[in-house]
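For this view, one protein chain was removed and the others were kept in their places.
Letters are used for the chains, namely A and B, taken in the order the chains are written, and counting of residues starts over at 1 for each.
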Amino acid sequence: MIVYILKRLFGFAVTLLIAAVVIFVLLDLLPGDPARFILGINASADALAALRLQMGLDTPALLRFSNWILGMLQGDFGMSHTQRQPVAKLILDRMAVTMPLAIIAMVVSMAVGLPLGILAARHRGKPLDTGLMVLSQAGVAVPNFWFGMLLTLLFAVTLRWLPPGGFTPWHEDGWLAMRGLILPGLALALPQAAILARVMRTALVDVAGQDYIRTARAKGMTFGEAIWRHGLRNALLPVLTILGLQFAYLIAGTIIVENVFYLPGLGRLISTAIFERDLVLVRSATIVLVLAVSVTMLLVDLAYAMVDPRLRERRP
Amino acid sequence: MISMKSLALAAAGLVLATGMSYAQSTEIRIGVALEPPALDPTAGAAEAIDVVVYQNIFEGLVRIDETGAVQPGLASAWTISDDGLTYRFTLVEGATFHDGTAFDAEDVKFTFDRLLAEDSVNAQKALYTPIETVTVIDPQTVEIALSRQDGLFLFNLGRGDAVIVAPESADNNANDPIGTGPFAFVQWDRGSRVILEQYGPYWGEKPALTKATYVFIGDTATMTSALLAGDIDGTNNFAPEALAVFEGNPQFKVLVGSTEGETILATNNAKAPFDKLVVRKAMAHAINRTDIIEGATYGYGVPIGTHFAPHNPDYLDLTNTYPYDPEAAKALLAEAGFPDGFSATLKLPPLTYARLSGQIIASEFSKIGIKLELINMDWAPWLEDVFANKDFDLTIISHVEPFDIGIYANPDYYFGYDNPEVQALNETLNATTDEAQRKVLVQQIQTIIAEDAVNGYLFELAQTGVWNAKLEGMWQNAPIEGVVLRGIHWTE
Partner (left out) sequence: MNWQRISAHPSLMIGLVATIIFAVLGLVSLVWTPYPIGDISIARRFMGPDMAHLLGTDHLGRDLLSLIMSGTLVSFTVGTAAVAIGIGVGVPMGLAAAMWGGPVEWVVLRISDLAFAFPSVVIAILIATLVGPGATNAVVAIGIFNIPVFARVARGGALALSSLDYLGAARLAGMGRAEIALRHLLPNIMSLIIVQGTIQLSLGILAEAGLSYIGLGTQPPATSLGLMLRDAQSLFLIHPWLSLLPGLAIVLIVVALNIAGDGLRDALDPRLRRQEVA
């Protein structure tokens, strides 16, 4: 077990390092001069040169790369060119929005998807099952920015129950901050809930067909009891994998929803930084995103291995 | 018997209640599409910076008013020497920066020395090069000497790039702007909003508003929802395609005004076949301004025939120099040696009106045989390719600087127009301060660049603001970049 964990951690570190190299090289190739972007079309050649010097754009690549990596290991993520603020602070501020949003979406999707999946499995083959599965198909198919707009029109503009977007910092008004994340959370949660419902249903139905469940039922247990006492652990495995993948996807995929609800999240930070050619910010913010996703996948794999020892040798 | 205490409490409660309801209607939340990257207007070109800080946090020696005229600012009066080379400004008394330090002539000298320094990162440094020396006569008087006469000098002093900053705070203005204006910076929640509050010790007339929040909303549909839900009280420039939502709605007012943005089909005059006047004339005849204005700006743009703002009294209507006439266009192309037309690229920056105009123009040009390939670009590559490297055939962009007709006298400018006659006229114009003479000169330039069809002159951008119907005092026109909070107030 320990060996497995160590091997996995080593792989994780290698992935991160390669990711850092890829990010760095890609950004180095980006056309467009950041100084010119900041100073605009009427800037003089002196002003441009002065800014380029300030931003340290002309030092050799290898030096910049190693400075970046070493800095990050010490917690220093550099200084943003366009925003004149420490990158670490900028990223943390944005994480305070993206993380809770991903968690809210996760919780809602589980709270809605899992029970519906169990319900469908319970009544498999009957109209309720078919109906729920059709609904879940539709749920996956709706583009989330479209759905988000519809939610806003209903709950924010017409009913005025919730704000149409924007974000108040947690320390200013925690309740208002929370309310600002509900609609975007719902928009994100819909397709995830639909997927969870289907996976839960399929997993349960698979398990229900197993011999040991039939034995349990022959012994007199109801379907529910049989599943609960014998099958749930196996049914949960695929669900667990999906949950991990979904969380990873959520962290990374909030950018569109952040646009629709004008949330100051990590996704928007990265896209704005790329458009503004703020290379220091893009580098560090992207690697943080990659880190968050990789850590989630790592935890999923480790949890998976702990639940099923067979899988530590060769994973399916 | 009612005790004094309870009376006092009741009175206090009443005052508090009315005070609170009064406070409600002195705050404003304004939606803005673009978030500025930083808040120092003297170190960056983004219009978004001026939207937040110009005349709100920072002030200059003079300020530009809603009609585009120069008004006293931190300088209450000034005299100009007979030779037009020396300006003596009398400064206001008792003005302070938001950090408490006093404003005096030393700050003026500091501001311009910094602006003109070798390592200055001021985006408009070129405009201020006529300044030779800035001398402090006494704390309330400062003298600026020019190397040549400059007809636009006072106007340029009123721009956001020339606002007065203090040596104690200038370095950190990007994050924590300290100025002398009626509003002080409170906080900036990046990606979200900027909050300003009324500056109590302001030297001039107090504004009606006590607090202003700029909320950054990039998406039009979202801005629409925010306005409808009352989350913001207005926006100075709303996308024209969705204005219809607010036009009939009594809860809102739509303010349509002019800007200094000339939208042009910039043509690379240095590259074949665009170096031939005949080809450029043909393109001019193929442009249907009405369709473009209707399709790209939903009718709110104003047609222009040359590179000058139509609302300006010196404007000459040259829209009929080359009227829409596809047949004439085809004939001219044949005359130029392109009976079957030719192919070219049209590079488009990330502006909705530019991209829509591009599609329409591509369709119009295809009818006379010119096949355009549309290439959408972000700002950074556009600035690099089109603007810096002049690697383009055609592009569409709006030039929003006031009085920028001088760009036609710069042969190194990105569209490469080199006409010595225009250059001479422009030099004379810059040195002329007499209004009547300036009018004659500028109209001559307008005519020449129209007849030379240097670029396709499309339309003047309109400013289409959507505001809560109970708000008054917003600028309808935009003679300069900025959203000036000074006169805005709620009516009940």
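Structure notes:
FYI, a residue touches a chain if its C-beta (ideal position, glycine included) is under 8 Å from a C-beta of that chain, and two chains touch if they have at least 3 such contacts.
Here the structure is a predicted model, which is why all the values come from computation and not from measurement.
Residue A:149 is the one among A:96, A:132 or A:149 that touches the chain missing from this view. Only one of A:83, A:259 or A:284 touches the absent chain when the whole complex is considered: A:259. Note that of B:27, B:197 or B:378, the residue touching the chain absent from this view is B:378.
Between the chain not shown and the residues B:62, B:226 or B:239, the one that touches is B:239. Of the listed residues A:72, A:197 or A:270, the one in contact with the hidden chain in the full complex is A:270. Seen from subunit A, the chain kept out of the figure touches residues 11-12, 14-15, 18-19, 22, 26-27, 29-32, 124-125, 137-138, 140-146, 149, 153, 205-206, 208-209, 214, 245, 248, 251-253, 255-256, 259, 267, 270-271, 274-275, 286, 289-290, 293-294, 297, 314, 316.
Looking at subunit B, the residues touching the absent chain are 219-221, 224, 239, 241-242, 244-245, 291, 294-295, 350, 355-356, 358-360, 362-363, 366, 374-378, 380-381.
Here is the rule we go by: only the chains that are shown with their structure count from here on.
Taking each chain's centre as the mean of its C-alpha atoms, subunit A lies 39 Å from subunit B. Per the touch definition, subunit A reaches subunit B in the complex via residues 30-34, 36-44, 46-47, 50-51, 54, 82-85, 90, 93-94, 149, 152-153, 156-157, 160, 163-167, 169, 259-265, 268-269, 272, 275-278. Per the touch definition, subunit B reaches subunit A in the complex via residues 35, 37-38, 44-46, 118-126, 174-175, 189-193, 215-219, 221-222, 225-226, 228-231, 378-381, 383-385, 387-388, 401.
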